[in-house]
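The other protein chains are all here in position, but one chain of the complex has been omitted.
The block that comes next holds chain A.
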């Protein structure tokens, strides 16, 4: 096995072009488990932790560009205001030790249906920035997840960043698990409300994380955007039902399909209430 240690993105992309079999490693929270348990013996590891530009974030014209190598702990500490939904999801990842190492780029690379940040990336309309020696391209989050632990990356490409709109309304994320730490989601849900946009997505309840289009369109039509009053229970319940109907979960050790479907309807109702409160607050502040 080779251990490849580029110190710049250009160098990393050149290596990846020559060695498409090299497995990128950043926080190691997925890759090292596979190595430790002998589930994987790659020809080469491509260490991304020495590439400074991957560990930075910046904001321009209301869009945050989050480097693929920024650990969850920094998302929580530094981006809670700009990206509250993503920060909420980051808080539910693993443990302090895991959040000190794990990255959104790694979440995307692994593309687990249960990855905690995916529903938020889908609901905010994030774009994944990927690069190769052939150039740079952006993949919409909803086009990124192509199957269980599969993504739209080409073999010579690396995930370099995620671009998300800074929050202007309400954002919420919620996750079901047996405790508050070290939990792979039984199911999870994210919702983003801003003027003219409803984003909602489910995690751990289908082969890939996915947006719930019918539920989004229902809210876009039915929410009282012009006179944002508290929501009727019937509206919340209908939303919860639409979210649940978009799920195609399986029975596994973490929970049954029936439980996941029910729990999603509850998460959807609750987070809608909180996100709408957030949106109303932002409207009142502007008025």
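Convention: contacts are C-beta pairs under 8 Å (C-beta built on N, C-alpha and C of every residue); 3 or more make two chains touch, one makes a residue touch a chain; residues count from 1.
Going forward, contacts and distances are computed from a predicted model.
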Record-based protein name (UniProt) of the chain missing from this complex, from "Cation:proton antiporter subunit C", "(2Fe-2S)-binding protein", "Electron transfer flavoprotein subunit alpha" or "Sugar ABC transporter permease": "(2Fe-2S)-binding protein"
Candidates A:97, A:146 or A:178 - the one touching the absent chain: A:97
Chain A, residues in touch with the chain not shown (by the definition above): 1-3, 5, 25, 27-29, 31-33, 35-37, 41-42, 44-45, 47, 49, 94-98, 100-101, 180-182
